[in-house]
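Now for chain A:
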Amino acid sequence: MIGVSYSIGAVLVFVTAALLILVGAVGVLAVRNPVHAAMSLIMTLFGVAVAFVAQSADFLAAVQVIVYAGAIVVLFLFVIMFLGVDRREGVRVEPLVGQRALAGLGVGLTVAGLIVLLARSHWVSGAMSVSTNGAPLATGSGNVAQLGTAVFTTYLYAFEATAALLVIAVVGAIVLARRERALDEEAA
Partner candidate 1 sequence: MHSSLWLSLLLILPLLGAALAGLVRARANASYRVGVAVASLETVLALVVAVLYRSNVPGAGTFDFMGRWVLAAPFGLAYDVALDGISLLMVVLTALVVLVALFGARDTRREGAFVAWLLLLTSFTMGSFLAHDLLEFFIFFELTLVPAYFIVSQWGAAQRARAALKFFVFTFTGSAFLFVGLLYLGLAHQHQTGGALTFSYSALQSTAMSSSTATWLFVAFAIAFAVKSPIWPLHTWSPLAYAEAPTAGSIELSALLAKLGSYGLLRFAVGLLPLAQVHVRPVMLTLAVIGIVYGSALATTTPDLKRLVAYSSLAQMGFITLGVMTGSKIAMVGAVLLMFNHGVITAGFFLIIGFMERRRGVGVSIRDLSGWQGPAPVLAGLFTVVMMASIGLPGLSGFVSEYLILIGAFATHAWWAVVGALGVVLAALYLLWAYQRVFHGRTSEPIEDATTSERWALVPIVALIVVLGVFPRPVLDRISPSVQQVIEHVAPAGVSK
Partner candidate 2 sequence: MPSIDYLAILPALVLLGASVLTLMLSALLRHSLSARVATSLSVLAGLVVLATSVAQWVDVARHGASSTIDHAVVLDGFSVVATGVIGVSLVMASLIAHDWLVRGPVSASHFYTLSLAASAGALVMVQANDLVVIFLGLEILSIGLYVLAALDRHRSASAEAALKYFLLGGFASAIFIYGAALVYGATGTTNLSAIGYFLAGNVLLAPGLLVAGGALLLVGFAFKVAAVPFHLWSPDVYEGAPTPVTGFMASVVKVGAFAALLRVLVSALSSQLTTWRPIIWVLVALSTLVGASMALVQRNVKRMLAYSSINHAGFILLGVWAGTVRGSAGALFYLMTYAPVVLASFGVLALVGGARDDSHDIDRFRGLARRQPVLGAALAVLLLSQLGVPLTTGFYAKYGVLLAAVDAGGGPIALIALIGAAIAAYFYLRWVLALYAEEPIETDRVSVGRASGLAIALGVVATLLFGLWPGPLAALAQHATLLFHP
């Protein structure tokens, strides 16, 4: 790797993305207020979107912002505000002594191991998948066409399965959020 120079721009983009992602992620963990955590989450999500753009996944970057920032985090914020859990949400007493250290150790070791494995394995660059039949990955609008083709051929079944997934999620959410008066009276 040493001796190869990367364009300043690419490095800069990487650093920006990495900063956004990591600062945001640490923010989610460290911040006490859930609204602030949600905002940190948005930061990470944007960082990921930047990283997507840098890796010529423009379409996904846009979808990332629309789905995550535009819907998921809004939903989070909605629930936080709706339930009014925003201000008093601190870190609670740990139920098991040393759980945090243990989790940290476990996760740390796993991630370190992963990084070592990532670094030490040379993946098969150029292994062509069935889907593109060896055609190189396009950028820009060609990319959308490729994505669309893949979704409706190789991943057709998966795509149809998402329909089931969304139906069950919507029905589930409504069943859960539904409030039945008879029951509330009983609870009260």
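Convention: a contact is a pair of C-beta atoms (placed from the backbone, for glycine too) under 8 Å apart; a residue touches a chain by one contact, two chains touch by 3 or more; residues count from 1.
The set was built so that all candidates are chains of the complex that A comes from, given by their letters.
Here the structure is a predicted model, which is why all the values come from computation and not from measurement.
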| item | value |
| --- | --- |
| Selected neighbour of chain A [touch, this complex] from 1 or 2 | 2 |
| Candidate 2 contact footprint on chain A (complex, rising order) | 113-114, 116-118, 120-124, 127-130, 152-158, 161-162, 164-165, 167-169, 171-173, 175-176, 180, 183 |
